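Quick notes on the structure that follows.
Left out: one protein chain. Kept in place: all the others.
Labels A and B are assigned to the chains in the order they are written; within every chain, residues are numbered from 1.
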Amino acid sequence: MTERIGFEPKIIGFLCNWCSYAGADLAGVSRIQYPPNIRIIRVMCSGRIDPAFVLEAFKNGADGVLVAGCHLPSDCHYLSGNFKAARRIALLRKVLADFGIEPERLRLEWVSASEGDRFAAIVRDIVEEIRKLGPNPFKNKDGETQ
Amino acid sequence: MSNKKVGAVLVVGGGVAGIQASLDLADSGFRVYLLDQSPSIGGVMAQLDKTFPTNDCSMCILSPKLVATGRHPNITIVTNAEITGLDGEAGDFKVKIKKRSRYVIEEKCNGCGICAQKCPVEAVDRFNEGLSNRNAVFVEYPQAVPLKYMIDREKCIGCGTCYEVCKAGAIKYDQKDSETTLNVGSIILAPGFEPFDARLKSEYGYGRFKNVVTSIEFERILSASGPYGGLVLRPSDGEIPKKIAFIQCVGSRDYQLGNTYCSAACCMYGMKEAVIAKEHTPSPLDATIFYMDMRAYGKEFDAYYERAQGEWGIRFVRSRVAGVTEDPRTGNLVIHYVENETPKTEEFDMIVLSIGMHPPKNIEKLASTLGVQLNKYKFCQTNTFAPTETSKPGIFVCGAFSAPKDIPESVAQASGAAAKAMEVIASERGTLVTAKEYPPERDVSKEEPRIGVFVCHCGINIGGVVNVPEVVEYAKKLPHVVYAEANVYTCSQDTQKLIKEKIQQNNLNRVIVASCTPRTHEPLFRETVQESGLNPYLFEMTNIRDQCSWVHMHEPKEATEKAKDLVRSIVAKAALLKPLKKPRINVTPVGLVIGGGVSGMTAALELARQGFEVHLVEREKELGGHLRSIHYLLEGNENPQERLKALINAVNENSKIHVYTETQVTEVSGFVGNFKSKLHQNNGEEKEIEHGVVIVATGAVEYKPTEYLYGKDPRVMTQHELEEKIANGQFKAKNIVMIQCVGARNDERPNCARVCCGQAIKNALKIKEKDPDAEVYVLYKDMRAYGFKEDHYREAATKGVLFVNYSDERKPQVVNDNGTLKVTFYEPIIGKEIEIEPDALVLSAATIPNPDNKRLAEMLKVPLTKDGFFLEAHMKLRPVDFATDGVFLCGMAHSPKYIDESIAQACAAAARATTILAKDTLEMEGIIANVSEDLCSGCRICEPICPYGAIEMKDKNGKLVAHVIEALCKGCGACGTACPTKAITMGHFTNEEILAQVRAALVEVKA
Partner (left out) sequence: MIFRPKIVAFMCHWSLPPEIDVSTPSLIRGYPKIRIVKTMCAGRIDPAIVMETFLKGADGVLVVGCHSPDCHYVDGNTQAERKVKMLKRLIRLTGFDPERLRLEWANASEIENLARIINHFRNQVASLGASPLTSGESNSDVVINIKAAKAVAENFTLRLLVGREKEMTENANVYGDKVSQEEFDRLLEETLEAEFIRHKIHQLITEKPMSVKEIAAETHMEPSQTLCHIVNMRRKNMITLDHVKGTTPLYKALEAH
């Protein structure tokens, strides 16, 4: 067992039901290990992810947020939800900077139902990256609790 | 002869075709037995990485169908089974089934997989084509349905470990093979195909040279969940290849081996594999395809071919490969081939053999047991006008067993076979299906949330890592939680009883299960809470196995903390859950079929034979469409005009079909189950009809060429005009040139028109039949004589028809030189320009979309392809559905196709329509969007966002507001996210619910 010391990022993951959530399940079925820093919230479609959800996560102390959906162009179960997510998240990243939150804390990734390995790799990568960035600045300014 | 009929169908083969047929039948009120000889369903499609031409992930699109089949109340999956005997006749068959023992009690196994983890014996994993191992107790693949383990008795040494570790008590070593008899009304055969054994093509070195792999092995290599994790590696040394070659037609179009037919799908999958290989390879990869003809004849396939050559940079070499040799030092391979009459060699790092489709193993035994005729290749014998019927009444066929074919063709044919199978027993619809009764729903609206939490150990799968008792104790302290407990397996039958008891005892009004994935288990638990009188949407689930204990196996402390966070988060959401109603809408059991060609008439007849009233609308004066100009067939001796007459008579005589000729549909409103349409007749009469479904069968038209002097010289004609002349005995020419791809595969219309190669071969053969001395030249780009049509191509060549390849760079030239028609073309084999003076020049003119499509598409709010054909909901798995529920398509409205394909699709559209018409009311999903009319500003942002057209604007007391058509909403929530005034909320995924879930996932809350 690895002893964990120092800053442990808290990551919120919004995963679409059809591809990314299934990919995360496959990581489990294949027992591919990744750091336990992510808390997954299932939504039906990545197009459902309201910027308010992401902001709420940062407001409550999340150090990083992952939004994951079906691969472009045509994997989306709802035909085009992934395109909508792509546009929203790109805009949201711009807005985040205004809040004093590094845009790198918000990640958009496409994960298919057969990419368990990829999902685990993404989580590992995010945790590493956020570890380097340090805690959510929002949290420091306003204290731990909101 | 007994008149007894049984409302059940046996489907043999659980590949994608069998699955589709089963779902259509079960959704239309019939009991289905889906039989597969392997331990799980899914077939070859489950092994594929991506699918052409959309490059969709195969498992992503198949898995929802697998799950739907697995939990359908009217489908019984019978695995490890084979047919041993058949008695009775259409309507009342008795089928003897032998089921091999699994040594695992299916009812008890919950698929946790601990047995395989502990099994000491390894065996070759056939699902991964032998590229990796599995254990002696196994499931074929992680998403398998049913997810029930099985002991490989040949490999198992009988150590007893699985028995010891299985907490569910599912292992049963003394389980015996069993026999049973099924009583069904009809049978559908969908046993698929057997991939060609590449060892037989010994000159290509498969089995001798390590870096020669088959295309199916390569699918597994490409798969992210395959043996190499999705990285393309050379089996000889694990290096990523720099240069890879694909050899087409391995075990197909091969006269030496006797497999003379074309396997129909390999050109496309070969291209796809080349494209995906490049995508999966981090370093530059050179991909070359050695082919004879690129048969990209399907919908949008040529566009893919274009992209493969251009955007993806795949190199195509037209040549039959003579042999492959290996450099034993490097493991590299040398391909020996002939191009332009010159022998050449080229070295590659790796070679993929695009292996063909062969009839399923032991098919002769099955065919003789059932009394079904096979063709000379041992595929199922069918006819052009009955493409899903076997030689035995009541037994139908679909998928690759009828002829090699790709997935969309198989799926369409499967639905088509379902229609025919239902027809036999239409009177018995609904007699053998299980309708579930639930107690009246408890009103919880006035109650404070009272949440019960059930935490699953999953044997040791969760409990071995996560401290489950600690999580239970933690849950008890969370707000609104009044009860929490741990279960060994929360999904087991006895736990369902227990959950119901606890709901009663503790007056619970919200239930949470913390266990595995809701993707597979949510329906089960929803049913349980519903059985105890709660609304099923008062249930929630969190995944502490697949996304916690299994991925943090070495960090029990952190995993336990994570599990607590996840439970806290879902409790916060659950407290806000609201009961949702599944909207029910009435169905008008009437169909509207637009188009009275062979497709439209077939669809109308099928619906009528299922017992539904049909309105059949034809623009022209007569029924028949395109078929009226077809006088003889390429395959088989049926007389098309006689068949057409019979079909028209059948339509006219059927009292359920209302035929409107010289009529157009001018307006369609409403939605699935409840359409209203206006018909306008040429005589000025208007009529309004109500119907539950629409089938679009508007066909296509022949392109009127502007090239090659067409219309300017009477000796120049199209294939249809030629056929007409031959049929009338007016054709006397001695010297004939045919030019293929006129008006197709060009910049304006990049796709192939599919039927012209067959037409050219058919007409050339007819000319030769009447006058063996006639000289016929066919100038072609690729001869796309796919499937068994290849035989006729060869026959034509044998009879002296000269096939000459031309390229876009050197198209044939046609001039009228002082009254002499001259055709010049380049003959690549001799490398010379040749000039011919034909007395007839026949242009294989493309089949192009009906010009009326645009108007219809707008009226029906359905999309068209760039070319102008109708675009279905999904190119692979929903070939006859539109994304808009209740609207279907078939025949040439979809894309150019042969008669048998149109008929199969027409039957398919009818079967899909029947899944709606067979129900008095449709139950829609409860998770849909809701508009608060007070908040709605009428800005219309949501309207175009919805991909299903489920949002319409309505006038409400003078204010324009968005309105959700419940029947069309699929619940993705994209509209809610776009709404600037937050007037739209999504049931079960409301903003408040998700925000609460986010907050609680991050912040500790105390009761």
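In the analysis below, contacts are C-beta pairs under 8 Å (C-beta built on N, C-alpha and C of every residue); 3 or more make two chains touch, one makes a residue touch a chain.
Note that the structure is a prediction, hence the values are computed from the model and not measured.
**Student:** Among B:107, B:203 or B:237, single out the residue that touches the unshown chain.
**Tutor:** Missing-chain contact among the listed residues: B:237.
**Student:** Could you tell me which of B:67, B:90 or B:131 touches the chain that is not displayed?
**Tutor:** For the chain that is not drawn, the touching residue is B:131.
**Student:** For the chain that's not shown, point to the residue among B:227, B:251, B:359 or B:536 touching it.
**Tutor:** Of all options in B:227, B:251, B:359 or B:536, contact with the hidden chain holds for B:227.
**Student:** Over the whole complex, note the residues of chain A touching the chain we left out.
**Tutor:** Considering the whole complex, chain A reaches the absent chain at 2, 30-33.
**Student:** So which bits of chain B touch the chain we can't see?
**Tutor:** 118, 120-122, 131-133, 157-161, 163, 173-174, 210, 227-229, 231, 233, 235-242, 282-283, 553-554
In this text, only the chains that are shown with their structure count from here on.
**Student:** If you look only at chain A, which of its residues touch chain B in the complex?
**Tutor:** 1-2, 4, 10, 12, 17-19, 21-22, 24-36, 39-45, 47-50, 52-53, 56-57, 60-62, 70-71, 74-75, 77-81, 84, 88, 112-118, 120, 145-146
**Student:** Please give the residue numbers of chain B that touch chain A in the complex, ascending.
**Tutor:** Residues 49, 54-60, 63-64, 113, 142-143, 223-225, 229-230, 517-519, 543, 545-548, 550-559, 561-562, 565-566, 569, 883, 927, 945, 947, 970-974, 976-978, 986, 989, 991, 994-995, 997-999, 1001-1003 of chain B touch chain A in their complex.
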